[in-house]
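Below are the structure tokens for one structure; questions will follow.
In this view, the complex is presented without one of its protein chains, the others remaining in place.
Take a look at subunit A:
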Amino acid sequence: MQFTKLGLLAGLAFGALVAATPAYAQVTLKVWSIDGVDRTGIADTFSKEFDEANDDIVVEYRAIPFDEIVNETLRAFATGNAPDIVSFDNPDFALFSSRGAMLDITDRVANSEIISKAEYFEGPLNSVTWEGKLYGLPKYTDTIGLFYNKDLFAKAGISEPPSTWAELAEDAAKLTDPANNVYGVTFSARAGEEGTFQFLPIIQMSGGGANKVNTEGAAQVLDIWKGLIDNGYASRDVLSLGQWDSTGVFNSGNAAMAISGPWEIDRMVEDAKFDWGVALLPTINEDDQKSSALGGFNWGIMANTQHPDEAFRLLEYFVEQEDRIFPEFGNLPARGDIALPVTGEAKKDAALVVFQDQLQYAQPRGPHPEWQKISKAIYDAEQQALTGQMPAMDALNQAQTTIDTIFKQ
């Protein structure tokens, strides 16, 4: 009796296998992203779903660590083994799109029933655009704002978060409490992309940009920041701390303000044993134009794909699922038409509203194919000024000289 059952099951399984094998040729799509290296993310989940739902397309997903994906793709592209779809950090995207390594999808998007270009925030969209053409789509986005400890603010008798950098410095002075190991503010001015990420908004709100960094306003804020460090209102270690570690100091109650992004919220809800809130990034003068950094990743189809139609179908599937990326993965969609669901966690919901607002002022880094060199010039200048090796304006002028040679090429 048992054997007959087993035999029947085996026969059924075999039949199912035969039925599942399609009679026509299958297309294989290679997708590379950073998701799935340490935890499940957007790219690995959606790739698997699409693979299972479509018999004619096999999706081969490969997870590559953040630090290696650009190098790995460069190598693969140079040797003709590039993936069909890949995702990059937004400042890295222009490196590929400007050199014709990404597929121009302008017309495909215009004809798509699923994707609507108009719904995307301007900043993320700029980072996938090169010379008026669309070479990819934003995957998700983020930006930075000012987290502040409401309990410490109340104790110091400050009612409102600061709206200018000068005010921030005043507040930081009042909030600093060396006896209890409390710094007024913490941020990241590290020698790397994170340093640029937090400093470029200052350049932008003073009227500059990637091609013009030596503005009066930027030098002024650098002097304010240097004052924060020299007076002990901010730890000197902001020069070597990344954003995640820097905000850790805030979470433990050892800093009253922190500059960082929405990726901190979940950990803060868990770790921070005080009342906190988020405010927009301060400006230089009260009525100045606001600005903020733009983070997040982009999707792109590589130019040498053998299956552009199928790859675009997969891209459309990714876009179709975007209302799931916040509830399931905690990432912010780069589109204005997706309302974020209320989580029920009051502090988190309030913070998200501010970050959604801040996103309107977020500007991409670049886009420029040699962004990495521009970025190094910027964070080197920032660090030279903050460590007192050079006056702020001289450091920015030196960076400007380097940047001029990059833009003249």
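In the analysis below, contacts are C-beta pairs under 8 Å (C-beta built on N, C-alpha and C of every residue); 3 or more make two chains touch, one makes a residue touch a chain; residues count from 1.
Quick note on the criterion: contacts and distances are computed from a predicted model.
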* To do: Mind telling me which option in "Sugar ABC transporter permease", "NADH-quinone oxidoreductase subunit D", "Phenylacetate-CoA oxygenase subunit PaaJ" or "UvrB/uvrC motif protein" is what UniProt lists for the chain we can't see?
  => "Sugar ABC transporter permease"
* Structure fact -> Filtering A:Thr79, A:Asn111, A:Ser159 or A:Asn180 for touch with the omitted chain leaves A:Thr79
* Residue among A:Leu95, A:Ile115 or A:Ala279 touching the omitted chain -> A:Leu95
* Structure fact -> Where A:Gln26, A:Thr40, A:Asn181 or A:Asn231 are the choices, the one touching the absent chain is A:Asn181
* To do: Provide the residue numbers of subunit A that touch the chain removed from this figure.
  => 70-71, 74-75, 77-79, 95, 99, 101, 181, 190-192, 235-240, 249, 254, 370, 372-373, 376, 380, 383-384, 386-389, 398, 402
